[in-house]
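Structure, as structure tokens:
Every protein chain of the complex appears in place save one, which is left out.
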Amino acid sequence: MENESYVKIISEWDIVEARQLGRNIAKELGFGTVDQARITTAISELARNIYLYAGEGEIHIECLHKFGRIGLKVTAMDQGPGIRDIRKVMEDGYSTSGGLGAGLPGVRRLMDNFDLISSPGKGTTIQVEKWLR
Amino acid sequence: MENESYVKIISEWDIVEARQLGRNIAKELGFGTVDQARITTAISELARNIYLYAGEGEIHIECLHKFGRIGLKVTAMDQGPGIRDIRKVMEDGYSTSGGLGAGLPGVRRLMDNFDLISSPGKGTTIQVEKWLR
Amino acid sequence: MDFKAILEASYREMLRRYIEESSEVALYQGQMFSRKSIEHKVSPEEIIHIHCKVLKDLFPDIQKEVLSSFDFLMEFMMDYGLAYQEHQSLRNRQFEIISEIETAASIQENLLETPVPDHDELDIGAISVPAKKMNGDFHQFVHERERISIAIADIIGKGIPAALCMSMIKYAMDSLSESTKIPKDVLEYLNKVVEGNVGSSMFITMFYGIYDSVKHLFTYAAAGHEQGFYYHSLTDTFEDLITEGIVLGVDQDVTYKQYEKRVEPGDMLVLLSDGVTESKTDEGFIERSAITDLIQTYMHLSSQEMVENIYHDIERMQNFELRDDFTLIILRRKQ
Partner (left out) sequence: MDFKAILEASYREMLRRYIEESSEVALYQGQMFSRKSIEHKVSPEEIIHIHCKVLKDLFPDIQKEVLSSFDFLMEFMMDYGLAYQEHQSLRNRQFEIISEIETAASIQENLLETPVPDHDELDIGAISVPAKKMNGDFHQFVHERERISIAIADIIGKGIPAALCMSMIKYAMDSLSESTKIPKDVLEYLNKVVEGNVGSSMFITMFYGIYDSVKHLFTYAAAGHEQGFYYHSLTDTFEDLITEGIVLGVDQDVTYKQYEKRVEPGDMLVLLSDGVTESKTDEGFIERSAITDLIQTYMHLSSQEMVENIYHDIERMQNFELRDDFTLIILRRKQ
């Protein structure tokens, strides 16, 4: 297993590929079925956001080994329009109201760490991590 | 099958008996598994309320035949302390916050019709109905 | 042992028992236990996972395909799980907001407290009840020597925005210099304040009157406010307190007309907000005559008892749901 793998998100099929990649790596690292599904759902959401709002971008998946702990890190990046009001999209009930799915608060809940950098017009990078318990 | 059956609620075992009675009648009337479970949950909640707040009371279950439709009616009655603020107990999020379960708003959701009469110091009567679709 | 381990062990035991006996007891226990897992924030996809695991233990020869079907079910439940976690967080926030509104409402109540003037020759009663937590109606009594001024205002709109706007009006009223205290001047001044400060989205109706308790002369003016009543003791009849004038906040340069009324012994001034007259019952809006009927009914009581009884009657007519803030003031010249 390489230390970092990535999927280019251009079509909806790539979302599935990113999910598959994430699930495989999560499994190899020893995550249980529920956590595998959570990691996959988070990746799915991030990839779908790229597909829907930025048109294209990339999902990178890395294995983490820090302080004797094992984890998985997902980075979603795009050069899309960026997020104008970050606090708004991080608000509960904002994205789910239209059946838009988990949204970024959902991604944050599914994972252990969450970080977001976005500049309007330049793009968005989201990094999330999950640690093996 | 008689047209009306009832269970006296005195101990926690009677809650189970009321549930069983309700489930049986619902089944006989032709309700599907999901609706059987809903009716049973509603009865369970009403019986439990009697057991917890009034000490004792009764659960009556009737078959309804009206306008060519078939239904089931549950009446929960007690001579307990009554409900002081009806608008409060019918409020969402009020009873569920402490893990108290569905509460009366839940019972209302599980069934088709809901009616409540309560006088402080005299007791409470709740009637709910569910119709076969 | 942490809750998830307890959950798994209990689930196994309850499910085993249910499959053996098909008993209602096991189902009841299941339901009781599910509340505990809700309390412990166990999400539904975890329940599916535990169910699958327990099945595998209980039925070692279960079809592989049936087990794998649970992966699909779990995936399907994932978004339900998230919706459910969002629920927890929304509910907590909701409780926060409600307690905040309650604090604000009690600050407002403090701010607007206005004792009813006590006067040998006058009997005054007042009641003001918000439809929601915060009051968008305003009333104020000021008693200076022989003059008693009475203001009653209604912000168009209810709730928090109205309350915010009203605390400004209150402040503006307090900073009125004594010389300006002539009804039409007061309204013209407040009109400028509202126009300048509140923005185009807010309008306020207002009635302002001054009772001279030596001459028993009531001087008043109004800005688009619900008309009050005047009760003539001599003829036992009611008359509308007709006033002209546009609501505050529409136009900087409005002028208001001023009116006068000589008040005889036993006569009454009835001032109100539209929440009183526009009360909606099952039979539709109540008529203004219903209010005067109620006043007739309770006329033998003190003014304060009158306004309270009328409020309670109207509250009940509306099934205990106020659709608008309700303010009613009665001033009677004693016999």
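Order of writing sets the labels: A, B and C. Residues in every chain begin at 1.
The definition used in the following text is that a contact is a pair of C-beta atoms (placed from the backbone, for glycine too) under 8 Å apart; a residue touches a chain by one contact, two chains touch by 3 or more.
Since we're looking at a predicted model, the values are computed, not measured.
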Omitted chain - touching chains that are shown: A, B, C
Could you tell which one of C:Phe3, C:Tyr80 or C:Phe285 touches the chain left off the display? C:Tyr80
With the missing chain put back, one of A:Val34, A:Ile86 or A:Leu132 would touch it. Which one? A:Ile86
Residues of subunit C (touch criterion as defined above) contacting the omitted chain: 11, 14-15, 18-19, 22, 26-27, 30-31, 33-35, 38, 44, 47-48, 51, 55, 58-59, 62-63, 65-66, 68-69, 71-73, 75-80, 83-84, 86-87, 90-91, 93-94, 97, 100-101, 103-104, 107-108, 110-111, 159-161, 163-165, 167-168, 171-172, 174-175, 197-199, 201-202
On subunit B, residues whose C-beta touches the chain left out of the figure: 33-34, 37-38, 40-41, 92-93, 96, 101-102, 105-106, 109-110
In the complete complex, which positions of subunit A touch the hidden chain? 15-17, 19-20, 23, 40-41, 44, 86-87, 90, 93, 97, 99-101, 114, 116-117
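Operating definition for what follows: only the chains that are shown with their structure count from here on.
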Go ahead and note the Å separation of the Cα centroids belonging to subunit B and subunit C. 33
Which residues belonging to subunit B are in contact with no fewer than two other chains? none
